[in-house]
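With one protein chain withheld, the remaining protein chains of the complex are depicted in position.
Take a look at chain A:
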Amino acid sequence: MCGGCRGLQRNTPQAVRDSSDLTAVTAAGPLRPGGHTLAAWDYRRPGTLVPLGPSPGEPLFAGSAPGPSPRPLGPLVPWKMERMVVRMQDPDQGVRTRSQRLLITVIPHAVTGSDVVEWLVRKLCISEEEALHLGSLLAQHGYIYPLREPRSLALRPDETPYRFQTPYFWTSTLWPAAELDYAIYLTKKNIQRQGALVTHEKEHYDQLHKKINHTWDLVVMQAREQLRAAKQRRKGDRLVIACQEQTYWLVNRPPPGVPNVLEQGPERGSNNANQVQMSQSLDFYKREIEWSRKALGRTRVKSSICLEAFLTFSHQRGPHDPILAGCLPSNPWVTDDDAYWAMNAPTVAMPTKLRVERWGFSFRELLDDPMGRAHFMDFLQKEFSAENLSFWEACEELRFGGQAQIPTLVDTVYQQFLAPGAAHWVNIDSRTMERTLEGLHQPHRYVLDDAQLHIYMLMKKDSYPRFMKSDMYQGLLAEAVIPLETKRRVFPFMRKPRLSSPSPALPPTSGEPSAAGSAAGGDEES
């Protein structure tokens, strides 16, 4: 017998696996073997059965999370509280209990708040403030409940009496508090109070009546029978059990305004990050050291310097930002007038002044703008160094083009720009040229990178400043148009007749007639 019971204690899962039909018991999933049709109506999803063998120091109900949707456990794992409560029960080392006297009945096992705090201070060697905090956590999670004011679950470090909650109602078990149970509890309360329920309970009662209407017969029957069963007990026991149940439902269905302690906030739910292993392997530490060494050697810019750069950037770019400095002629999102977009299209006959100014900020700006690039190309053609820009464009195409075109493209580039005696031979220094020619034997996407960079720097240092100072650029700047701001309407509520865009379902055959027709239609409407 002792061997059997030891087997039960130490590793209960093994003891259970003796008979084959009991293997389902140890599964962490829901208990119904195989698929079942009750999934949607299963108001009482039971947790798993088997806790770990109770050896001292081990939690009682660890591993009893139901399979499908385990509740996320925050840093304050409930079974730490459970362990503490169990330690408090020790007859010698535990908390001192007194008896509670109520008129004629005497109920034992009452604990004062100050006793609890003092025990925590003594056993855990912590300060009183911390002990008070721990004690109030125990009270909030329903492990101890106050006897005088049962509705407020808070620990007071004075003579207020408390009592321990029965293990059936502990929150560490993670047994779900089902709607059916809550309905039965409210019905019992209804019977006892002759219909005088608290407001939020009344609301819940009505909601539940609608929600689980089909089992309401059962609810009423069970409520009546449970009350009759409770009457078979002594008065003191009856009171205690009623208080226990009330505390349980205060924790699981808190009244409005009281925070729900069982809820895990979004930041607490991700416990994975907090589960740091205390002792790591040697490799881990080697990697950490290597990473830290590399981090030390990284180039850092002083914030004073980069902030200055940031300031100059903002200063320079401020007037160009449509949100900060307003956009002319008008914001299309506000006035439904898309002139702004039309004027700032990638290729347009007359570029705006702001755009032309932007070409002067940096070489990159100039090259990124298609119009800028076109004008720059014109300028270079005048200076007879257009092949630089063509070469640069070809290299860009190689870098960002398709993989299949790379060999042919590399060949073309070589023939056109790099071969000695080529039509548009670019001037690259000898070392880079040697490296590039070697790399051309195994062409890949980035084989012309060095050469491209060289040409880019050449253009930037040489051609670009000349372009900025050239007559062509100054002419563009002078000619550039500053769009006029649309006149503000005097009566803002008079709507401009909207041009309805052609329906996307119809093929865009007639542009002008439809626009005119819809404008007329819009006029008629407004």
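General remarks:
Everything that follows uses one rule, which is that a residue touches a chain if its C-beta (ideal position, glycine included) is under 8 Å from a C-beta of that chain, and two chains touch if they have at least 3 such contacts; residues count from 1.
Quick note on the criterion: contacts and distances are computed from a predicted model.
According to its UniProt record, the chain left out of view corresponds to "Regulator of G protein signaling 9 binding protein" among "Regulator of G protein signaling 9 binding protein", "Histidine-containing phosphotransfer protein", "U3 small nucleolar RNA-associated protein 4 homolog isoform X2" or "Non-structural maintenance of chromosomes element 4". From the options A:80, A:123, A:224 or A:253, the residue with contact to the chain not on display is A:224. Residue-wise, the contact with the chain that is not shown comes from A:166, picked out of A:127, A:152 or A:166. Annotation for chain A: contacts to the undisplayed chain at residues 1, 4-5, 8-9, 12, 16, 21-22, 24-25, 31-34, 36-38, 41-44, 46-47, 49-51, 54-56, 60-61, 64, 85-86, 89-91, 94, 97, 100, 102-103, 107-110, 147, 150, 163-169, 173, 175, 178, 180, 187, 190-196, 205-206, 209, 213-245.
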